[in-house]
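Shown next, in structure tokens, is the structure this report addresses.
Below, a portion of the complex is reproduced, with chain positions unchanged.
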Amino acid sequence: MDFSQFNSAEQAHMTKVIEKKQMQDFMRMYSSVVERCFNSCCSDFTSKALSSKEEQCVMNCADKFLKHSERVGARFAELNADAMGSQPGKH
Amino acid sequence: MSFLGRGASTPAGGVNHERMEMAINEIEMITDVFNRIVSSCHNKCISPRYSEGDLNKGESVCIDRCVAKFFEVNKKVGEKLQSAGANAAPS
């Protein structure tokens, strides 16, 4: 996104809005990882404690999700930049 | 205590917007987690045949363990994300 034509009051406002959204997005991402890893790794409810197998699965799942998400982010940024370049002002 | 520590940043009778916002974020986070637990544990514990309206013994015990396990997963993932830093989120 190009904020260069915004004046300083507008840029300050946008910065606050974006910071707030980033916080909310991080929270949502966090709980979506928890939900996804819980659903994939836990299916035995004869005990309320995580088994060591379940715990390992959860740790790998969270780890992999972060790496997945980072990789998607990198590709996304590249493709988005391409799209912006080819269609100025539109994408 | 009103002229020491962080309490000092709020004008008497006024509203500290930052503190409000943090509290609201916390409520939204908790609500989001709660809703995901309701949904996940319903999928894990409740048979979708619905031949009766009451929870049977097995479903009730399953729910209790499911909620506890979800909390454990939430804690493990939280530790993981904290150690990984917040470098996976796109801006």
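First chain written, first letter: the chains are A and B, and each begins at residue 1.
Rule of thumb we're sticking to: a residue touches a chain if its C-beta (ideal position, glycine included) is under 8 Å from a C-beta of that chain, and two chains touch if they have at least 3 such contacts.
Computed from a predicted structure; not experimentally measured.
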In terms of the displayed labels, this structure file contains the chains as A x3, B x3
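FYI, only the chains that are shown with their structure count from here on.
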Subunit A to subunit B, mean C-alpha position gap in Å, rounds to 18
Subunit B contacts subunit A in the complex at 21, 25, 28-29, 32-33, 36, 39-40, 43-45, 61-62, 64-66, 68-70, 72-74, 76-78, 80-81, 84, 86-91
The residues of subunit A that touch subunit B in their complex are 18, 20, 22-35, 37-39, 41-43, 45-50, 54-55, 58-59, 62-63, 66, 69-70, 73, 76-77
